[in-house]
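Here the complex is missing one protein chain, while the rest keep their positions.
For clarity, chains are labelled A, B and C in written order, and residue numbers in each chain start from 1.
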Amino acid sequence: MARATTNAAAAPAPAQELSGPAQHGLELYRRMLVIRRFEETVQSLFQKGEVHGTTHLYIGEEAGAVGVGDVLKAQDRAAGTYRGHGHALGLGVDPQALLDEMLGRASGVCGGRAGSMNVIDLAHRLIGCFGIIGGSISAATGAALALRREDGVAVAFFGEGTTNHGYFHECLNFAAVRKLPVLYMCENNLYGEFTPWEDVTAGEIEARPRTLGIHTETIDGNDVWAVREAAGAAVERARAGEGPQFIQSMTYRFVGHSRSDPGAYRKPGELDRWKQRDPLLVARTKLTGELGVPPSGVDEVDAAVEAQIDAMIEAALAAPYPDPSLPVREFAPQAEHAP
Amino acid sequence: MARATTNAAAAPAPAQELSGPAQHGLELYRRMLVIRRFEETVQSLFQKGEVHGTTHLYIGEEAGAVGVGDVLKAQDRAAGTYRGHGHALGLGVDPQALLDEMLGRASGVCGGRAGSMNVIDLAHRLIGCFGIIGGSISAATGAALALRREDGVAVAFFGEGTTNHGYFHECLNFAAVRKLPVLYMCENNLYGEFTPWEDVTAGEIEARPRTLGIHTETIDGNDVWAVREAAGAAVERARAGEGPQFIQSMTYRFVGHSRSDPGAYRKPGELDRWKQRDPLLVARTKLTGELGVPPSGVDEVDAAVEAQIDAMIEAALAAPYPDPSLPVREFAPQAEHAP
Amino acid sequence: MADLEFRRAIRDALDEELARDERVVFFGEDVAKPGGVFAVTPGLFDAHGEERVFDTPISELAITGAAFGAAVSGLRPVIEIMFGDFLPLAMDGLVNQAAKYWYLSNEQASVPLVVRSAVGAGGRFGAIHSQSPVPWFQAVPGLRIVAPSTPVDAKALLKGAIRDDNPVLFFEHKRLYSIKEPLPDDPIEAATLGEARVVREGGDLTVVTAMRGVHDALAAAEQLSADGIELEVIDLRTLRPLDLPTVLASVRKTNRLLALEEGPLTGGWAGELVARVSEEALGELDDVWRLTTKDLPIPYSPPLEDAFLPGTDAIVANVRGRLVAA
Partner (left out) sequence: MADLEFRRAIRDALDEELARDERVVFFGEDVAKPGGVFAVTPGLFDAHGEERVFDTPISELAITGAAFGAAVSGLRPVIEIMFGDFLPLAMDGLVNQAAKYWYLSNEQASVPLVVRSAVGAGGRFGAIHSQSPVPWFQAVPGLRIVAPSTPVDAKALLKGAIRDDNPVLFFEHKRLYSIKEPLPDDPIEAATLGEARVVREGGDLTVVTAMRGVHDALAAAEQLSADGIELEVIDLRTLRPLDLPTVLASVRKTNRLLALEEGPLTGGWAGELVARVSEEALGELDDVWRLTTKDLPIPYSPPLEDAFLPGTDAIVANVRGRLVAA
């Protein structure tokens, strides 16, 4: 189980004479943009009948996965959800292999077997994307049992709706009691499917982990630097033996929950207000302002990502489907075990 | 589904010229004593091979079930646990039918089908005793959905170890969101089986329901009057539409978790300290002190209960076993449904 | 004449039972205000109000456990567990509480409770949103499992399930939601659970199936008829308990049984059916076999999933191979 040490996807960031923070900021922006364009691609290929079943897009929430992915070390791992394309890309999963998977191609990251909701890529530290609510939480909790042996930290991504699930409560208590190095990254996008969080959730979400003695924080999930900072500190506290950490990352999904969602549940004006806090916009503003990146520098990234995605689509559509006649093994064969 | 309106078991309390509170206190004492003697009987009949499998005794915790049972109305219901003999008796289940059930007799409250861990007696408001951790919580939560239509309240008994279970979290949130009339009665006897609660439980238990906006209270679970008062107020708040209520009732089990338990986990001196707070002792002290009952009055109750139990044992041992050759119906037959 | 869509049939059954019986309540994730992720339950919230029809937290333990508690306390709950794949999270309340209560209570009370769940593959939903949960529950005494194949049956059987006094799992195959059939003139009444139906007569081979498999088997039967092979197709409609008499009567005529199940070979209802028929009619059987999926998770990729499922073509090929070889 090799683990990659890089978050770099194909296209390099422009190597002008930018400062370290600016350079790094531009790279964060680029990663978010790759996710955004990736998701738009999935959406349009879904409409064209090339992506199937259902998909849950991460549009509007990109800062979360990119911010967290940026602070993880080689020995760390993360578990994402059915809304996991962003989680995967944030960890450095190859966008081409991910897109191929969406299209059910043999070159997909799971050979086309998994599809949108169940992507697994251990080489890029992705334990998996979990179609079952709470699956990411328990997987990361367990991974932490293993990773702590090599100074690693596990991250679980999940939505606010998931904090009502038994998995959430049991695993956070379990991790707290065992002081496991795990970051519980709750992406609060205000809705679970079509239901507003406040309709089905008693009390304040952040208070739940806090009563378990877990360090908690609520952050602006649309500011990639804010996410980075909070996640970085949390991961290092976890690594230092301070036990599980909880972040509530406030964000918003700009598109439907899944393919067919008219969004009737949204409150008036809500979508527009959140769009003004689009993580890409927030990043561009900071880059071209505070960080002194010329607008053309950002435009260059835009163009590079555009080109990258165009090439990816072409390659994905040309990739072969898996061959159904090939034999498949139900069980893993026995590996050698040292005595 | 008839519901009994009385908590009175067979033997009447002595009807001297006692004050109301004294009279009532003596009755509470009597009910606790019935549970105590019942449990001792189960224990000794277990050793004699007349009670089978496993049993979980309520010895030391009697004030909880009696205090709660005393404040419930005819339209209320409760769900107990595998440690449920006390819960059942507290609600008014016939001790003879309950003992017969322990002995697997046809005259048992469930015809001998259920045994110690699964007793059900709807006629006495007992939804059931639940062998699965959390079963009582979910059953009472659901019952509250029904009972609120008739101004009823549901009670769930469960141990502190159960607050780490998914059922606990999911149901309390569910009940809080729907403002259900349910009292969550957490009997904290410091151990889940052989494991000290603090080894497996993060944070303070009472804080968990509190963060869900549920009214909570921690009480002396060995003082039947304290239980009565807290439970009575909680049940009436629930009935009044204030939503779910939580009581942490601090208590201690004097005997093993189940039949074979050497109790090695107990802290030195702990058992002795708690025995000084034996609910029967606490009650006797208050009765003969503050409430002005002559010691002979209490002794009379002791003797009456003793006689009652002796007769019960004899009757139970003489009761016939169910006939295995009788036909049994897998499914309930169709009842008439009004159109 | 108007058409009845499968999803609409479900909705109407719920609507009518909610109207008919005050004790009926309906809850689940996103079922009330949003009307369900498969758009099956729109309008019920508006028609019957928030006390009777409501959205729950994402809490399968609580939903199922609460439905059980409500059912033994006077209500007749219908719950939705969105995808059948999530039923393991609801299983304790069904297996350990609801299914045992009637017996353990010595018949004090039954548990009138229905769990609706969308099941089945073919929609490219992947391994964890496409399973058939039947095998997980078929060995649970006290449970009924209903699996309709047509809109009219869906309505009649759901009404029957709601009026049944036992816990019922009601499975809705995702690839049936959009099928339609003409609305009959007479109102659709509640059907009794547990009765299979011969949906096509034929003398050469009895094909027993359910849900989507009924449509695939009927289509295969048409093709095979051209070859002179006549299938008798039985729609089980209820998968627990199995209607053995109807199956045996047919097998005694055709002497051949194919159990067609969308689900893994090992441990499914098809195996149970083959075992029952073999036990009861060994001497009258010339051939008996199953057509199912392989013992593997359900793949996402379209060509993989298509090849994985025992659809019409697979049935035709399988029957031809078997009957020509025989």
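Quick note on the criterion: contacts are C-beta pairs under 8 Å (C-beta built on N, C-alpha and C of every residue); 3 or more make two chains touch, one makes a residue touch a chain.
Keep in mind that this is a model prediction, so the values were computed, not measured.
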Sole residue of B:150, B:193, B:270 or B:290 that reaches the chain not shown, by the stated touch rule: B:193
Touching the hidden chain, out of B:131, B:221 or B:297, is B:131
With the full complex in mind, choose from B:68, B:89, B:114 or B:185 the residue touching the hidden chain. B:114
Would you indicate which residue among A:137, A:238, A:255 or A:319 is in contact with the undisplayed chain? A:137
Filtering B:151, B:204 or B:330 for touch with the omitted chain leaves B:330
Hey, which subunit A residues sit against the chain that's not shown? 1, 77, 79, 109-111, 113-114, 118, 120-123, 127-128, 130-132, 134-135, 137-147, 149, 154, 166-167, 170-171, 173-174, 177-178, 328-335, 337-339
Please give every residue of subunit B in contact with the chain that is not shown. 52-54, 104-106, 108, 111-118, 131-133, 161-162, 164-166, 192-195, 199-201, 258, 260, 264-265, 321-325, 328, 330
Can you list, in ascending order, the subunit C residues touching the missing chain? 85-86, 88-89, 91-92, 95-96, 99-100, 103-104, 127-128, 135-142, 240-242, 263-264, 266-272, 274-276, 278-279, 282, 285, 287-290, 294-297
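In this section, only the chains that are shown with their structure count from here on.
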Expressed in whole Å, how far the mean CA point of subunit B lies from that of subunit C is 40
Approximate Å spacing (C-alpha centroids) for the pair subunit A, subunit C: 36
Two-or-more-chain contact residues of subunit A, please, as numbers and ranges. 164-166, 199-201
When you check subunit C against every other chain, which residues touch at least two of them? 56-57, 59-61
